[in-house]
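Only a single protein chain was left out; the remaining protein chains are all shown in position.
Per-chain numbering from 1; labels A and B assigned in written order.
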Amino acid sequence: MCGLGGFINKDGKKVDGTAITTMGGMMEARYDERGGGFAAYGIYPNHSDQYALHLLFDDERAREATEEYLKDRVNIVKDECIPTASVKEIAPVHVPWRYFIDVPEDFEAVEADFLVDTVMKINGSIPGAFVISSGKNMGVFKATGLPRNVAALFKISDYKAYAWSVHGRFPTNTQGWWGGAHPFNILDWSVVHNGEISSYGTNKRYLEMHGYECKLRTDTEVVAYLFDLLVRKHGLSAEVACSIMSPPFWKNIDRSDKREYYEALRMTYAPAMLNGPFAIIVNNKDSMIAFNDRIKLRPLIAAELGETTFVASEEAAIREIEPELDRVWAPRAGSPVIARLNNAGGK
Amino acid sequence: MKEVVIDSKGIHYKVLNFMIEDAINAGATKIVLENVNGQRFLLDGVNADVELEVHGTAGDDLAAFMNGPRVTVYGNVQDGVGNTMNRGLVVIHGDGRDIVGHSMRGGKIFVKGDVGYRVGIHMKQYEDNYPVVVAGGTAMDFLGEYMAGGVVLILNIGDAPFTGDWVGTGIHGGVIYVRGDVPEFLLGIGAKATDLEASDKKLIKELAEEYGRYFGVDPKPIYESRFTKIVPISHRPYAKMYTDD
Partner (left out) sequence: MASFPPKFKVLVDKEVCTGCLKCTLQCPFDVHIYDKEGFKASGKDKDERKNFIVRNQENCVACQRCVFTCPVKCIQIEVRPPTYNPHPVWTDAVRRDLKTQSDTGGVLLAAMGNEQPYPSYFDRLVIDACQVTNPSIDPLREPMELRTYLGRKPEKLEFEDNGTSLKTQLAKNLKLETPIMIAHMSYGAISLNAHKSLANAAAEQGTFMGTGEGGLHKDLYHLADSIIVQVASGRFAVHEEYLKTGAAVEIKIGQGAKPGIGGHLPGRKITEPISKTRMIPVGSDALSPAPHHDIYSIEDLSRLIYAIKEATRYKKPVFVKIAAVNNSAPIATGIIRAGADAVVLDGFTAGTGAAPQVIRNNLGIPIEAAIASVDQRLRDEGIRHWGSIIASGSMRSSGDVAKAIALGADAVYIGTASLISLGCTVCKQCFTGKCAWGIATQDPNLTKRLDPEVGARRVSNLIGAWSHELQEILGALGLNSLESLRGNRDRLRGVGLSQTELDVLDVLPAGR
């Protein structure tokens, strides 16, 4: 059980982190202090062409080892401690750090794969170092604590973004550690998730076959990797990816005039189907996607105001930041909410 | 009549519910909550002769276990309105979400607009008590799931084709009425569509009139339209499933 929320301004207009913090705070009945986090898009305009790696280090040794490793592989344009404030509720067990990097020219053609590989290697083989986000012009901020305290810790209100997501976690299946909080990220995909992915084992083994390593002991990471695989690598649209992960029932496929289409999706991508109760918000640089499990076992509400699309576990979370909305609706299972930047693909 | 007005802005539900309790104990017969936004469990388990007016978005489990009060919401509600409610009335001038009337045993819920998933799930009736859920708009999947008693009435005032899937799946008591057609393939396991009898028409008329009174809608064109009635095929739908039966 968790609370989640997010919004995107389709014109790319940026707002600071106050609103998203309020949104998260409205759902405190849904989670406890064992994991909160934010994803923000558009926060590094001065480094928008570089990959921004957000890392959590356990100690100085881990940082040195990571730096050694990165130096051999990529061009580090800049690196620095991620600014934090001291917050009494959260013990500073990790040092958050960020690197802005360029991928060497030889690897440009396979830049994204190269980066996924780099992230997997750091997370898999450098003890005490953990990459929490790796996209361009975006970042994930997360820790063990209530979202509002995490926001204070990372001074979220200092960042301006056109798309935000928030998550408050009530961990039941995995222990609360900073890296285990949501959002989960790979490249510019960030995922926040409420519920449980009971098909985790099936999904994990499918992803492993495609070179992803699911090391986090948590079910949500498979969603980020599935989006990366389906949309980036297989070139499928977000809509198709959603109908793979949360497909129509056979009963309805059998009487659909697109029977062959859906049959092919389910046959080919059976191991990518997500099962169990979930509401998920996925962001990348161009869009925000929110969808449910097939029988809608977790809540999700969507709303629009002008060019901004909102989603959250509870209507109240949206109303708290925008009391008057153009439209509020409960999306159907199987009908994802997809909001894209009006100039998606561009800068 | 003693009326109490509470500005709920920024008040945690726990505190707010204590304030409501205090007001009732002090003899309030009408309580008006202004600026409600997401507070849960309003009137949860309250057994009193009291009227509640909610302005804003009511949080989850509004009127859960409620036994008697009358609630009017000017706004939408979140999940679980009338959860296991026993008696009373909830009138919502907005939309209802998922599991409206979950396990409700008595009382009435009127929703002006649409309702979400699993509305009326496991509603049941007991002796003269039976629960009623009426929605003016449409409903999503699993309407009246496991329903064991009571009435669910979907007025579908927008006249959109009904698309809620698995209607009445597992139903073994009670009745669902949907204005317009419900195609066979949307019916859940154990549910069947049948013709309306005079008593059904009478009940629909009464409930539509009541709906009309709450929301200022002319009920006549509504109750005079065609309805689909959905009832259980059997009261023991799975008798043959288990070898020991």
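In the analysis below, a contact is a pair of C-beta atoms (placed from the backbone, for glycine too) under 8 Å apart; a residue touches a chain by one contact, two chains touch by 3 or more.
No experiment lies behind these values; they were computed from the predicted model shown.
Among A:C81, A:A264 or A:A344, only A:A264 touches the chain left out of the display. Note on the undisplayed chain: of the listed residues A:T18, A:N75, A:S237 or A:N343, the one touching it is A:S237. Note on the undisplayed chain: of the listed residues A:S199, A:T220 or A:N284, the one touching it is A:S199.
Residues of subunit B that touch the chain left out of view are 142, 145-146, 166, 169-170, 188-190, 237-238, 241, 243.
Seen from subunit A, the chain kept out of the figure touches residues 1, 172-173, 195-196, 198-202, 204-206, 208-210, 233-237, 239-240, 249-251, 260-261, 264-271, 273-277, 294-295, 297.
The rule is simple: only the chains that are shown with their structure count from here on.
By the touch criterion given at the top, residues 13, 37-40, 56-57, 59-60, 76, 78-79, 95, 97-98, 114, 116-117, 140-142, 165, 185 of subunit B touch subunit A in their complex. Interface of subunit A with subunit B (complex): residues 26-27, 29, 249, 251-252, 255, 295-296, 299, 301, 314-317, 319-320, 323, 328, 330, 332-333.
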